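Missing here is one protein chain; the remaining ones are kept as they sit in the complex.
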Amino acid sequence: MASGPLTFLENLLAAGVARGTPLSFATLGEVFAERAGVLNLGVEGMMLLGAAAGFGLAHHTGSLILGLLGAMAASALLSLLHAGVTVTLAGDQVVSGLGLGFFGAGLASVLGAGLVGVPGPRLPAFEIGGLCSIPLLGPALFSQNLIVYIGFLALPLAWLYLHRTRMGLKLRAVGESPSAADSQGISVARVRYAHVAAGGALAGIAGASLSLAITPGWVDGMTSGQGWIAVGLVIFGGWEPVRAALGAYLFGAIRRLPLDLQGVQSLPLFRNPNLGYFLDMLPYLFTVAVLVVAGATRLRRRMGAPAALGKAFIRGERGR
Amino acid sequence: MRLELRPRLRTSTGGTLAASALSVLVALALGGVLLAAAGVSPLAAFRAIFTASLFGGAYALSDTTVKATPLLICGLGCALAFRARLWNVGAEGQLLLGAWAATGVASFWLPPGTPAPLMLLSMGLAAMAAGGAWAGVCGALRATLQVNEIISTLMLVYVAQKLINYFVFGAWSEGGFPLTPVFPEAAWLPRLSDLAPRFPGMAGLTAHLGIVVGVLLCVAMWLLLRRSVWGFELRVLGDSERAARYIGLRVERRMLTTMALSGALAGLAGMLEVAGVVHRLQDRFSPGYGFVAIAVAWLARLDPWGVLLGAFLFAALLVGAKEVQPGGISMMLQGVVMLTVVAGDFLLRYRIVRVDGDASKEEAGLG
Partner (left out) sequence: MSTTASVRLRGLCKRFGAVRAVERVDLELHPGEIHAILGENGAGKSTLMCLLAGLYAADAGTTEIDGRPVTLRSPRDAMAAGVGMVHQHFMLVPTLTVWENVLLGAERIPTLLRPGRAAAEVQAAADRLGLIVNARALVGDLGVARQQRVEILRVLTRGASVMILDEPTAVLSPDESEALFRSLEVLRGEGTTIALITHKLEEVRRWAQRVTVMRRGRAVASFERPGRLSAEELASAMVGEAVSLEVDRSEREAGGPRLELRGLAAASDRGLTAVDGVDLQVRAGEILGLAGVAGNGQVELMEAVAGLRPPRGGAVLLDGEDVSALSARRRAERGLRYIPEDRTATGTAPSLSVLENLCLRRYRDPPCRRGPWIHLEAMDRRCRAQIDALQIATAGPGQAVRLLSGGNLQKVILARELSPAPAVLLALHPTRGLDARATRKARQLLLDARDDGAAVLLWSEDLEELLALSDRVAVIVAGRITHTVDHDTAELATVGRWMTGGGDAA
């Protein structure tokens, strides 16, 4: 066994990567939705729904695959509601997203009512050959749950999709200038619907990854605000998938910090039992700090929001 | 033959109210569908909800009023901020901070012998200051650094919850239970049951002075928004930030003061809740009033009187929700209401018109 600080750091990193995975999925999903110009504030609700639906389905059918697929489908379908209201009916995106969040959270609570404390299937965890013996990074990156590995793959895939595919090009155009995209024959509505649904699906996976792997089981409100942190991470990452997802892993580590620090007995400060409350505040304060930094640096200009984010698009309205 | 969208030229207040009412009805209908899907009889459930909350006599009405008070005041705060397009969705956190400050004044910072009027006033002011500061910080960050206020106010909700936990479970805890010591009598808001000696019918009715404060604030808000210079400028700001700058408004300062005022109202709601209902600070004393208030404000279309109505409606749902299993249904209903209201907005702004060939026959979407 390695000595104290190294073990501490290894545990922190490993747990951070694990904890960061659901956040990463959710963040990637929101990046896609916002890149299309649609703000979806219901991520928290979609995650909860995915967690409950995924766990419930896996528990009742015994199939983890069905659980994951069910989580994706449930959250994707629900987010289509948001798309319908904001894209077709040109409704206000903020309130619609909030409503979606409430609805999703409530639905998750209803679905999960009989599932509290129920043991359920868990996604397999395994190590990858010799790589996991690399000091410090080994356990963090190569001794994880299956869903974490899938999460790793998601980063380069997301980048490739956004920057190297036809759909990605259309996506970037729609979010930046829907009228330009429309004039070139791109269906703005279709692109928006598709990516809001994709965002929902990813939020669903995020939730399922929680209830089926990272913190197995179902507890009401088990995401404890991660959906909201995801929205903040999108801004932090400048609407770029890889940057945002890396931020998610960073946050995973930060959220882990309170738990690990409380075990460290060496400093008198850390022995105060009340410290826990303040450490719990860290992730949330950090999110705000991150936004402050993003705002303060003029980098905002270069990593700016998609210009059409939050605005409805209606062709043929008499432009002036 | 094609359907086309044409913008409406005029929006009447009658039309707006009708749209909101329609949204509520649709939401309730959808709620009924949800209940049926959950295996509960919708009619029985709705009857149970409304009996427990509105039509079951004095007790029901009193219970509903108690729940409506924080929704009303928080809702007014949210509506104020939303008018300026400042999305203060962290009202819950500001409410908690207000309750905390009020508790501090009542139990620790003022001597217990302080006369009631002074005590209550101090509690109220402290609560407004605390809630105002909590929201004001986010307003300042938004004004100076364009920090998204949705995220910042929300994050501060979680911080507020942890802070309250610290005091309730730790620093101010009484006997290790998640409660603070009971307030001195002077810090108790008068309630209807106080009149029981003279009016026996009032016994057991917990509705407190807070509702009076709420209604007065309604009037004040209506005057402010409709008839004051400040309110007019706020509407300009909410409509177009560039136009506001163009006419010389100090936009940053407005954002700050509006958010602070919004937070102050939420803080006041928190104070009224602890001073009027539980008379101490305790764990989970708020079932998410600050969040429900957002739905209330939106349903009311940011109109103060609408907020009053909406607060009672949602309070009825909250009171009656205890009658309905499973528990998440009321949150789902809130979400449905918000979605239907936003969807209903569409019919307010556009008409659906049928266009054939040479002539266009106008067919109205909604009157």
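Order as written gives the chain letters A and B; numbering starts at 1 within each chain.
As a working rule, a residue touches a chain if its C-beta (ideal position, glycine included) is under 8 Å from a C-beta of that chain, and two chains touch if they have at least 3 such contacts.
As the structure is a prediction and not an experimental result, all values here were calculated from the model.
Novice: Taking the whole complex into account, name the chains on display that the unshown chain touches.
Specialist: A, B
Novice: Looking at the full complex, which residue from A:T88, A:S179 or A:T215 touches the chain that isn't shown here?
Specialist: A:S179
Novice: Among A:L66, A:A125, A:L169 or A:A189, which one is in touch with the chain left out?
Specialist: Hidden-chain contact among the options goes to A:L169.
Novice: Touching the left-out chain: which of B:Y59, B:F177, B:F199 or B:Y246?
Specialist: The single option touching the absent chain is B:Y246.
Novice: List the residues of chain B that touch the chain left out of this view.
Specialist: Given the touch definition above, chain B has residues 2, 6-7, 9-11, 227-232, 235-236, 239-240, 242-250, 355, 357-358, 360 touching the missing chain.
Novice: For chain A, which positions touch the chain that isn't shown here?
Specialist: 163-166, 168-170, 172-173, 176-177, 179-186, 298, 301, 307, 315-316, 318-320
Here is the rule we go by: only the chains that are shown with their structure count from here on.
Novice: Measuring centre to centre with CA averages, how many angstrom lie between chain A and chain B?
Specialist: From the centre of chain A to the centre of chain B is 29 Å.
Novice: Enumerate the contact residues on chain A facing chain B in the complex.
Specialist: 41, 45, 81-82, 85-86, 89-92, 94-96, 98-110, 113, 224-225, 228-229, 231-232, 235, 273-274, 277-278, 280-281, 284-285, 287-288, 291-292, 295-296, 300, 314, 317
Novice: Residues of chain B touching chain A in their complex?
Specialist: 5, 7, 38, 87, 89, 141, 145-148, 150-152, 154-156, 158-159, 162-163, 165-166, 169-171, 291, 294-295, 298, 326-339, 341-343, 345-346, 349-350
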